[in-house]
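Structure record follows, encoded as structure tokens.
Right after this comes chain A.
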Amino acid sequence: MIKLKFSYETSIRFSDDVTNHAFLLRCFPMDIPGQKVESMTHTNYPIVTGGQYSKDGFGNVIYTGRIDRSHSSMEYKISGVIVRDDSEAEYEKAMPCYKYPSELTYGNGQMQVVLDSLRVHGSDIDKAHRIADYINKTMEYMPGSTNVATTAAEAFGEKKGVCQDFAHIMIAMCKMEGIYARYVSGITVGEGETHAWVEVWQDGYWYGIDPTRGCDTDETYIKLCVGRDYNDCPVERGIFNGNALQSQEVFMKVSYEKEEEPMPA
Partner candidate 1 sequence: MDRLLSHKDQINTQMARYGVKFGIYKNGEFLERLFPFDPIPRKISATDYEKLEKGLIQRVNALNVFLTDIYGAKKILGDGIIPEEFIYRSPGYLAALENYTPPKEIYSHISGIDLVLGKDDEWYILEDNLRIPSGASYPLIARSLCRKCSPDTFRNNGVVDNRNYGNLLSDTMNNVNTGGINVIFTPGRFNAAYFEHSFLAEQSGAVLAENSDIYVENNRVYYRSSNGPVRVGAIYRRISDEYLDPLTFRADSLIGIPGLIAAYRAGNVAIINAPGNGVADDKGIYYFVPKMIRYYLDEEPILSNAPTYLPYYEEDLKYTLERFDDLVIKDVAEAGGYGVVFGKDLSGTEREEFIARIIAQPRRFISQEIIDFQDLPILDGEGVIDRKADLRAFVLSGSTTKVWPSGLTRFSRNPDSFVVNSSQGGGFKDTWIMSH
Partner candidate 2 sequence: MDYVSLNKTNRLFWLGRYSERVLSLTQYMMYWYDKMIDGSGIDYEDYCEKIGIPCKYESSEDFIRKYLFDKEDKYSLRNAAEEMLGNGMVLRETISSKTLAYLQMAVNALELASSDSAPGIELQWVIDDVMAFRGSCDDFIEEEYIRNIIKCGISIERMSLYLRLGYNLEQASKEIKKMMNRLYKSGLEAQAMSVGTIELYRMDKSEGVSEEELLQAVENLVVL
């Protein structure tokens, strides 16, 4: 068991003023067995009208709201304390859709050839490890080489991408083997950008595997949301009036919470 302090900040700038801005955020640490949200604060700027928390079809916490009056930027910040303890994880059923390809996770012939040559065998977790290992060794991590609409097959063909692409390829190949696999968007101990990895379901439990870093996930990983692929997990979606381009800066920080010195009596 470890205790983690996290903060997650995004600022969105518009090249011109926008109005009637409706948005949806999906960037709140999941409160589930094994990952308890001990405390959390969430602030927005400018002030949001009618903001509400609810859950989407995958059980992720979402926040929807509107900013109607004219504005040229939007910021939101989430911070708090998380208790991670993988031994607390509970048995759960997997949604069957995690076994079938989604828009960004269709397999192709090229992947099949690789799967055949890998001769994956053993349990689903063993197979998934073999696949993750292959991706980690053969794919080049190159920011800017792909975008949010890049499919697993496209990134696989180029042999390069970012964590999202690594995850998509792994999911696609797992599904070709009939393994339940899902996309996880999250943050990990350190500073900088958000991360994405894969969970594989076996015998009632989800196991995290990170094909980008070539390791299993541990208690330094905090899950924000899960889905079939990136399309199910965007941290923010919005629609507004105005002809403006959008640019976005994300900064996250996760650190171990130090045990506080006992107060002198």
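Candidates were picked such that all candidates are chains of the complex that A comes from, given by their letters.
The working rule: a residue touches a chain if its C-beta (ideal position, glycine included) is under 8 Å from a C-beta of that chain, and two chains touch if they have at least 3 such contacts; residues count from 1.
Model, not experiment: these values are computed from the prediction.
Asks: Number, please: which of 1 or 2 touches chain A in the complex?
Replies: 1
Asks: Along chain A, where are the residues that touch candidate 1 in the complex?
Replies: 22-24, 49-52, 54-59, 62, 64, 66, 95-97, 99-101, 227-228, 232, 237-239
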